[in-house]
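Our next item is subunit A:
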Amino acid sequence: MAKSALLKSSIAKKVAMALSGLFLILFLAQHFFINSTSVFSPDTFNSISHFMGNNPLVQFVFQPILIFGVVFHFVMGMVLEIKNNSARPISYAKNNGAANSSWASRNMIVSGLVVLAFLGLHFYDFWVPEMVYKYVEVNPLDETRYFAELTHKFESGIRTAIYCVSFLLLSLHLWHGFNSSFQSVGFNNKYSKSLHTLGYAFAIVVPFGFIFIALFHYFNH
Partner candidate 1 sequence: MALDSKIPGGSISDKWTNYKDHINLVNPANKRNLDIIVVGTGLAGGSAAATLAELGYNVKAFCFQDSPRRAHSIAAQGGINAAKNYQGDGDSTFRLFYDTVKGGDYRAREANVHRLAEVSTNIIDQCVAQGVPFAREYGGLLDNRSFGGTLVSRTFYAKGQTGQQLLLGAYSAMNRQIGRGKIKMHNRHEMLDLVIVNGKARGIIARNLVTGEIERHSAHAVVIASGGYGNVFFLSTNAMGSNVTAAWKIHKRGAFFANPCYTQIHPTCIPVSGEHQAKLTLMSESLRNDGRIWVPAKLEDAKAIRDGKLKPTQIAEADRDYYLERRYPAFGNLVPRDIASRAAKERCDAGFGVNKTGEAVYLDFAAAIERYGVDQARLKHLDENDKALVIKLGTEVVANKYGNLFQMYEKIVDENPYSTPMMIYPAVHYTMGGTWVDYNLQTTIPGCFSIGESNFSDHGANRLGASALMQGLADGYFVLPYTIGDYLAPDIKMGTISTDSPEFEQAEKNVKQQIEALMSNGGSKPADYFHKKLGKIMWDKVGMARNAKGLTEAQNEIAAIREEFYKEVKIPGTANSFNPELAKALRIADFLELGELFAKDALHRNESCGGHFREEYQTPEGEAQRDDENFAYVAAWEYKGNPSDAVLHKEELMFENVKLVQRSYK
Partner candidate 2 sequence: MKLTLKIWRQKNAASEGKIVEYPIDGIEPDMSFLEMLDILNDELIVKGEDTVAFDHDCREGICGMCSLFINGEAHGPDRLVTTCQLHMRKFKDGDTIFIEPFRAKAFPVIKDLVVDRGAFDRIQQSGGFISVNTSGNTIDANTIPIPKHDADRAFDAATCIGCGACVASCKNSSAMLFVSAKVSQFALLPQGKVEATDRVLNMVSQMDAEGFGNCTNTGACEVECPKGISLENIARMNREYLSASLKG
């Protein structure tokens, strides 16, 4: 079999989807860790944020990889969605999907697109100003600005609400995605049960933690 077939095969695609997903999960975990410091200690938050924003390795290696990861996960998700939809040209008049699978698993495209839309907002809110601040306007370094920027954004009730809804969807995305990734790479054995518990815990703790942080700042500004 030709090597090219490997890259095109359905299993290769799902493995790629899984690996990019797992990578994003790692990113999410560290992002959550950093944000959570904002609740306890603005100073810690500022210093970590400053490190992340100015460390060349983070900025010029990890950041592009992350962006590539997001774009890849999205593009591959869309490719799979289109292919999967075309695999059933006539849909059922009555389909009781709830009988055999979770809403989250059947609607990854919905939760994924909401999260993507949120990412757009998030980039507009934080990443774009950050890039402009650092690389377009080339402002001087300010190690203490991050906490204020963060809390400023959560002054708006609407923005906070959007934030909460998006993370709710992210929770659903992770509820299925975390464990699905392991299944896709072939991990299914006696440890799977514990791993599933971990996955569900992650899918709840992290997004709801983000929601908590948002609400915390909204009510404390």
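Selection rule: all candidates are chains of the complex that A comes from, given by their letters.
By our rule, contacts are C-beta pairs under 8 Å (C-beta built on N, C-alpha and C of every residue); 3 or more make two chains touch, one makes a residue touch a chain; residues count from 1.
Keep in mind that this is a model prediction, so the values were computed, not measured.
Chemist: Subunit A is shown by itself; which of 1 or 2 touches it in the complex?
Modeler: Selected candidate, touching subunit A: 2.
Chemist: Flag every residue of subunit A that touches candidate 2 in the complex, lowest number first.
Modeler: Residues 1, 3, 5-6, 8-15, 80, 83-97, 99-102, 105-106, 108, 176, 179-180, 183-188 of subunit A touch candidate 2 in their complex.
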